[in-house]
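Before I ask anything, here is the structure I am working with.
Excluded from the complex is one protein chain; the other protein chains are retained at their positions.
Entry: subunit A
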Amino acid sequence: MFLPFFYELRRRGLKVGAQEALALAGALRAGLHDSHLDGFYHVARALLVHSETQLDAFDQAFLAHFQGVESASLELTQELLHWLEEARERPDLSPEEVALLEQLDPEEIRRLFEERLKEQKERHDGGNRWVGTGGTSPFGNNGFGREGIRVGGGAGNRQGRALMQAGARKYAGYRDDVVLDTRQMAVALRKLRAFARDGAPDELDVDESIAATARNAGELEVVTRPPRRPNTRVVLAMDVGGSMDPYAALVSRLFSVASQATHFKELRTYYFHNCVYGKLYATPQLTGGITVPELVAQVGRHHKLVMVGDASMAPYELSIRTDAQGHYKTDGLEGLTWLMQLAQHFERNVWLNPEPMGTWRSGTISVIARVFPMFALTVEGLGEAVTHLTRGRTVRGAAARR
């Protein structure tokens, strides 16, 4: 009887299953809903929703199912926002549409995009057609150079192209490994922890106590040791603005997970734009912060350096010369040199790149990948990066200098 409602919920992204169905049936049998629709609403909400982020979807599903009220427009805007947020993960525009899009003004593109989303959802439910064609999709062509598909406020050549590219790779990966939720990230970052014993000895060392007591001919000798404390120090720096905008949601998730992680002894987060020019900033608005020489002086080489960025920029941006304050100066150091300084100071460093791996072999990405070991910003990539960080010294920076 309420099974269609369950499918309605699933269609809206609530992962309800047999367990929830049984629980709801049990509650109804016990008469908790007082044979009343309002009662049913409250009971169902308590049992089927597991997070406040799902409440809204639940309300819509309820309305749609029980009162026949179509809330499609609301759903569409929300879904659209959600998709725009992760625009690069799931764009699925066909080449024809891309051609069409080029000739349209922003409003029409937006409208078309909405239509497309609606259509896609229906077909997706119906026959898996979209997933099925994902792997061989022609969208990933590197050569698309578009004059900006202005979806979600982004602009510029590169973003338009990346929207096309993402289709091929991201869709294939979507089924197994791509979606990085905060929990997966947290689990991946947990591997970074390392413990050291220091501080006051207030933990009982059972093995040592037994050994000491035995040596003491049975006279009890209690041995204590300092408790294990996290000893990982991390410097996290993130590229913001411009070409990184499409990844903002993903990267901010990584940042929030890292800052909530309790197993780091120290976590410093910084921001930069495109490339490091002498200075790492304290805010995404590129204010405050610390110069590279200061950072190198303050933190030891055992800190783990994690750079997050798409490493994509105009080639000349790598060779802009600046002083340590980030001001242009003809006798300053090149952007690439600043990066190398960082890479050389920190024995363990990685660069996490949200761009599809297929694009890494060319352009500025390939240059930066010679300075920093580069990993993809996916669950898999993050895991590899963490393994790399914990393994040992890296000498890439020196190698890139040649």
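By definition in this document, a contact is a pair of C-beta atoms (placed from the backbone, for glycine too) under 8 Å apart; a residue touches a chain by one contact, two chains touch by 3 or more; residues count from 1.
One rule holds in what follows: contacts and distances are computed from a predicted model.
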item: Options "Peptide/nickel transport system substrate-binding protein", "MoxR family ATPase", "Cation:proton antiporter" or "ABC transporter permease": UniProt name of the undisplayed chain; value: "MoxR family ATPase"
item: Touching the absent chain when the full complex is considered, from A:Leu9, A:Val43, A:Ile320 or A:Leu389; value: A:Val43
item: Missing-chain contacts mapped onto subunit A; value: 15, 17, 19-20, 23, 26-27, 30, 32-33, 38-39, 42-43, 45-47, 49-52, 55, 181-183, 186-187, 190, 204, 206, 209, 213, 219-220, 222, 260, 262
